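Note that this complex is displayed minus one protein chain, with the remaining chains in position.
When the chains are written out, they are named A, B and C in that same order, and each has its own residue count from 1.
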Amino acid sequence: MMIVMKIGATKKQILEVVQGIEQIGYEAKISKGAQRSIILVHGNIGYIDEAYFNKFSGIRDIIHISRRLRLVYKENMGGSNTIVDIGEGIKFNEDYSQIIAGPCSIESRDMALETADFLSSRGVRIMRGGVFKPRTSPYSFQGLKEKGLEFLSEAAKKYKMKTVSEAVDEYSLSLLSEVVDVIQIGARNMQNYSLLKKCGTINKPVLLKRGFTASIEDVYISLEYILSEGNQNVIVCERGIRVFEGTKQRSIIDFLGVSDFKDECHLPMIIDTSHATRDRKKVQSLSRAAIIYGCDGLMIEVHPDPDKALSDGPQSLSFGDFDLLLIELKNLSKFAKKPLKLYGTQKK
Amino acid sequence: MMIVMKIGATKKQILEVVQGIEQIGYEAKISKGAQRSIILVHGNIGYIDEAYFNKFSGIRDIIHISRRLRLVYKENMGGSNTIVDIGEGIKFNEDYSQIIAGPCSIESRDMALETADFLSSRGVRIMRGGVFKPRTSPYSFQGLKEKGLEFLSEAAKKYKMKTVSEAVDEYSLSLLSEVVDVIQIGARNMQNYSLLKKCGTINKPVLLKRGFTASIEDVYISLEYILSEGNQNVIVCERGIRVFEGTKQRSIIDFLGVSDFKDECHLPMIIDTSHATRDRKKVQSLSRAAIIYGCDGLMIEVHPDPDKALSDGPQSLSFGDFDLLLIELKNLSKFAKKPLKLYGTQKK
Amino acid sequence: MMIVMKIGATKKQILEVVQGIEQIGYEAKISKGAQRSIILVHGNIGYIDEAYFNKFSGIRDIIHISRRLRLVYKENMGGSNTIVDIGEGIKFNEDYSQIIAGPCSIESRDMALETADFLSSRGVRIMRGGVFKPRTSPYSFQGLKEKGLEFLSEAAKKYKMKTVSEAVDEYSLSLLSEVVDVIQIGARNMQNYSLLKKCGTINKPVLLKRGFTASIEDVYISLEYILSEGNQNVIVCERGIRVFEGTKQRSIIDFLGVSDFKDECHLPMIIDTSHATRDRKKVQSLSRAAIIYGCDGLMIEVHPDPDKALSDGPQSLSFGDFDLLLIELKNLSKFAKKPLKLYGTQKK
Partner (left out) sequence: MMIVMKIGATKKQILEVVQGIEQIGYEAKISKGAQRSIILVHGNIGYIDEAYFNKFSGIRDIIHISRRLRLVYKENMGGSNTIVDIGEGIKFNEDYSQIIAGPCSIESRDMALETADFLSSRGVRIMRGGVFKPRTSPYSFQGLKEKGLEFLSEAAKKYKMKTVSEAVDEYSLSLLSEVVDVIQIGARNMQNYSLLKKCGTINKPVLLKRGFTASIEDVYISLEYILSEGNQNVIVCERGIRVFEGTKQRSIIDFLGVSDFKDECHLPMIIDTSHATRDRKKVQSLSRAAIIYGCDGLMIEVHPDPDKALSDGPQSLSFGDFDLLLIELKNLSKFAKKPLKLYGTQKK
């Protein structure tokens, strides 16, 4: 059983319902979104008569659920989308599209500062920057770790940016939770349910990347692991899926999958246009197509000197490339269902 | 060995080279594009000294080839793209994007006329309309065949439209070659090499659909079967590829595949946005994304009354839907690398 | 509507039912198996009261069908399997497993005779040998065509073997139908519905290869195209399906697909173990696994001198390799659900 509270239900109302559930011998778990709370009733093997809840106020809906996925479906959440607020009113799942940009990895203090300076001057408020990197070889650069996190944090503070960085295990998760604004879970850890559960208990939004061979149903299962632990602030990110085209080093952005996801699930979905290809020109083309196709945001790799990048150089845009793309995206924005949201320049 | 003639090489020059080849005991096969001719030397098991050809004029390049694909690669064709002219100056592979629209199947004389009337009034000059239909059940409507061809032809003539229709075997190929402007080979017959060879000998442009599980390399092999028989006027059409998402009835448009194809091959590639999904709204979104991503044309199913269509109803646009889409595409066109080409209304 | 006749129903009984159907304004199409006939009622848009058929004898079952697949399902055929007799009592779908062997292509008269001599001396009665070859390059050897067919036919006659050879279009189909015992349709033509329909009208068993990216459902649709035209003598052949492992030149034998197919469909399914890999040693391992997994037959490429083969050399077994494999298969046979069927040596 699942109790969907009204938007604006008070803490007191929620608490009363929780106590009511506990009084009849069950466990209550609260899952909190920016607007609405859901109370999951755990442990009810039998049927609970919903009349019992008549005496409580603030309840919108009571749903008897048996299927394995409960919290991912929009229809179970009163039909409305969950707006994910990552801080200072920067929101996902509104009528506009956010942009997240930055380097694959933070490589030095200077490059972090330089990139944040550049991006913020262009109205970008969310900066990505890996510090723990799962790479395709254990001998490749694995990120600057704690040091990198410091650099990212300093740069973000100076230029008033929100930050996204990837957690790869409990240790990095707890470290990042203290510092960054959005915790990214990478494609390779999309089915690391243990880590996902931990993401469900933190007080930060999560950006979950769809695995490159994960079906939309697989994504739902992973989401349910986060949501069922109490965190509804999840942004999902499509980054291209693997096909039978093994000879080319590319994956395919599943635009229709984004639509299907948005039809069924209440969470925002953004598109990472950098990872499907290893070619800057194509990143630009895909970004343009994505904003016109319609999505809740773009994620793009930008680097001060892509040819010297320690990771993902071939697909990273230079500042110049990014500027050109931004002009194109602004032009297209007028005709997009969800226009690109850019912010005023943040003074240092 | 392959001899690439200069653009503008005369018939006489070509003939002389052919005779030169035959004099030294080999067979020559001419492959003709709109601008350039290629002469394939068949039967040369040993190496031919290219100095032999010094005495001939009109030759741009002599290429010693051993790999299995020769005529598909742009680099073998002097690096330039092949412009496919389907008649009256309606061309593919120029700096604009063509639009092909019309019903999945021609269902009656009235609907053919009504659709042609509507489309031509919107500036569309190329009409699709199936008359031989390979369906997913032998018990489904298989097309009006000869009768349908008559209707399509009458409508096209009246409204001055070029026509595209699918051949499924030798019989339909020879019938259609007499009447339509472009012969379509469907996804299911993409590897029907016997039919492809026959397409190589006809005097009409061919529109080859990529099979929904064909790699780009597979497409090249199929193209080579057409090109090596002497017909260079081929338009390729991406229509979505099958992925592991078996539970949803959808395929994924391989936008990056279009770019890869265009990088390597000299032929035009268009995108059919109707077949990847069974949902009109998504056809519109995909069409918008495709024009912005960049391609040589769009192929869209339009039907006077989609809910009553005998085939492909769910993904067919009504006239009203198409009008709305056209407005959006025109707006976007300004920002597209290849803007949409629309023609003046053709008076009846 | 579909009328399943009893096993042993007489021609007269069948004729009476056909006439009965025509009398009430519908068309009847007979689909004939080795044991049982099915009469399809075409043109019945409305419901026909089955009481009407009470007066006829020889009827086992009347099935009202609306779904797009009718004749492929075992449950529609009285639950029993269709035994395909390719002549002289050589049958598929019995309690044993047949073996088909021979070269990819017939390359000369001598090699045809030599191979037939060898195979027949080992108790193999069915010889494969391509004469029309769809290759992955139009410049590769495409088969000896009419001449090759002559050689195959002469060898088969001399050594009393049944023959399997591939048709690629109407012309080759009509030629082969006169001469060989089983018409093969290759993986690339699996969805060439026009050719499949023609296979439905010939009086020879058909061996349909599953396309390397075809789902079992796709195979059913293709089968229905043959069956619905009146030919129930179809053998299906699994040959490996394409996966995401693009870097290796291999496909994967879908053993579970064979079981699923056999659970649902009444036709025999064999396994071609030569095409999944380009490595003889692995062909042997797969053949051993296949006989133990259980299937209605094996198809194996054998060549007098594989290293000089004009096609498929790397995966062809030499006579010596084949002998070793045969010993292993005979040993395993005792423990196989369907042991390998070998015949006495045929004296010349």
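The working rule: a contact is a pair of C-beta atoms (placed from the backbone, for glycine too) under 8 Å apart; a residue touches a chain by one contact, two chains touch by 3 or more.
Since this is a predicted model, take the numbers as computed values, not measurements.
Which of A:E16, A:D61, A:E154 or A:D169 touches the hidden chain is settled by the complete complex: it is A:D169. Considering the full assembly, C:T277 is the residue among C:S120, C:N231, C:T277 or C:S316 that touches the omitted chain.
Touching the missing chain, out of C:L286, C:A309 or C:L325, is residue C:L286. Although one chain is not displayed, its contacts with subunit A can still be listed: residues 68-70, 134, 136-140, 168-170, 172, 188-189, 191-195, 197, 211, 213-215, 221, 224-225, 228-229, 242, 246. Mapped onto subunit C, the interface with the missing chain covers residues 213, 215-217, 241, 243-245, 247-248, 250, 252-257, 259-260, 276-277, 282, 285-286, 288-290, 292-294, 328, 331-332, 335.
Following the convention adopted for this analysis, only the chains that are shown with their structure count from here on.
Chain copies subunit B and subunit C are related through a rotation whose angle, from the C-alpha fit, is 180° to the nearest 5.
The centroid of the Cα atoms in subunit A and the matching centroid in subunit B are 41 Å apart.
Per-chain CA centroids place subunit A at a distance of 52 Å from subunit C. Along subunit A, residues 213, 243-245, 247-248 each make contact with two or more other chains.
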